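Removed: one protein chain of the complex. Kept in place: all other protein chains.
The block that comes next holds chain A.
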Amino acid sequence: MLQFVWFRQFAVVIIVVLGIATVLHARVVEDTADAVRNSMRFDVSWIGAHGRIEAAQLEAYLARYAALGRQADADNTKLYYQILLGRLDSWSVGGYGEFLASNPESGRAYDELMRLLESVDAEMSNLDSTATASQLLDTLAPVGATIEKIGAEATDSAVNKAAAIRQTLTEKQATQHYLVVTALASAAIMLIVSAFQNRTLRRAHRQVGRAADKFAYLAHHDPLTGLANRTAFPDTNQPTDADASHTAVIVFDLDGFKLINDTWGHMFGDKLLIAAARRLEEIISTAPGNVVARLGGDEFAALLHLRDKAEAQTIADRALEALKRPFEIDGSSVTISATAGIAISTRQNQNARGLLEDADLAQSEAKARKKGSVSVYDQSLREMVERRLTLENDLRDAIGKGEITPHYQIQVDLVTGAVVGVEALARWHHAQLGPIPPDEFIPIAEASGQIVDIGKHMIACACKDALRLPPNVQVAVNLSVIQIMQGEIMETTADALMATRLPPDRLKLEVTESVMMADPKQPIAVLSELRYLGVSLALDDFGTGYSSLSYLTTFHWDEIKIDRAFVNDLDTDSIGLSVIEAVLVLAKKTGAKVVVEGVETHKQLELLQGTGCDIGQGYFFGKPVPIDMACAQIREINKALPGQPLPARRKDKRRQCPE
């Protein structure tokens, strides 16, 4: 700061000035003291006056004795003679001596006076007659006048010297005055400047303070919505209501916010976040101590102090309802939903940050389960998540460790009873956790993208294992949507076929109808390429989800696999049978075979045989088993067959897409 540099230099100058003034003042005061001392020394008129009085006294006693002849007067005359001599003796030393030395006329007069007085010493000692006294009076007559004369001159000299000293004193005083004024003025300027400086400093201080406040605010608040931020969140776990014995944290995540942001722009997205924040505040901030925070992105959190645990669910529901109401932003109406996770304080977890973590977990779980729902955290959720995390981690090395292997479930021709195919199903035998169900690890693999590697591995294994099966037995491998979208599947399949030299028509790839859902163009292109490679393609799990009959016609499937759900109810429900029959009619029209999954009972088999389904798969025929056992199963079944092995399948795989 320029000001401070300037002030420092200024202060140095002032201090130097003050120092000089002080030194000069001290010196002047010393000079003044000397002058005063001199004035005292030269105050000789007073000494002179005593001499005059004593001389007059001597003359008076002498005159009285001469006139009256009294002995007492004689004695006093003698005494004053001595006194006057003593006085005059003292004139020759000290200040008076200096005066006499410097005034020759007075000096001569003094010497004469002393001579005169000492000349009468003998007469004075023996003063016994009035005649002597009269004579002495005459002799000593000039004494008084001489003393007067010396005294007058001494007084003149003293007065002159005093005047000179006074002049000096006046000058010194003037100098002192200037110095004092200078010193005081310097000090005053210093004070004024430092006061000004102080004010500047105070102002700077205030500015810094305000900046600090602002930073503190920014550090604990989300600048967009003005809500508390993630940092501020755990600080606020101070229930103000003594009855509020429970603390709960709800985490909200807006569903599809990214899409809105991408479609409508960030400005719009920000406004939506602000509006959503206000709605959450309305619901949440009704009780003292409740806090709404924005954790970041489209994620919000609420800290609640509750008397009853059940209130958390109510509040979460109300908040989700509030968020579902259309938002009017920039003249447009937009609707969004949110998913929530709740964590309620327990004896083990009282800490707001811990609760936030749990609520976040519950929210993720809710989102995975169903968007727009609410999930409440509990210990099993944590275990589930932890298991999921473990699996996700371990999955990376599972293939390398050989833990993931295909099991094969046989597919049987419902007319001849011969085994016509096997479906390869991935099985994971975890070193510590044992067998992991596919339902559990496949979604994890899909989420983490490892499904691509698993798929590759499965295709490679299936192609290799297929060589051990009778040539009329096809091997089916499931493809994930991700594999189709990711685009490596062609290469993967081709590589596996090349490596094993397995005829392409012995490989069957199964995809679920979800492949076709978003934009069917790309998957159809990929499937067509695969078809060109010579492999068979099957539509898996038909009848679940958003099953659309159009899926049956947009691509020329070699096989339609009807979901096990329809087969399960066959014993009791005739609707399922009707659906199967309907699908069969359509499939026959497109030239696709129909496979039914989940055949478990003989009755189901009979019913299905009645409909004209081509192939059956299920526990009734056999569970998924390792390749060795699958080989054994096939040998067993084929041995029991009365007829010859089935004729080779039609070579009709190279049909083009209908488009």
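Note that in this section contacts are C-beta pairs under 8 Å (C-beta built on N, C-alpha and C of every residue); 3 or more make two chains touch, one makes a residue touch a chain; residues count from 1.
In this section, contacts and distances are computed from a predicted model.
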Refer to UniProt and select, among "Oxidoreductase", "Septum site-determining protein MinD", "GntR family transcriptional regulator" or "ABC transporter permease", the name of the complex member that is left out. "Oxidoreductase"
Among A:D89, A:E529 or A:D571, which residue is in contact with the omitted chain in the full complex? A:D89
Among A:E54, A:D222, A:E281 or A:D540, single out the residue that touches the unshown chain. A:E54
Where chain A meets the left-out chain, the residues are 40, 43, 50, 53-54, 57, 71-72, 75-76, 78-80, 82-83, 85-87, 89-90, 93-95
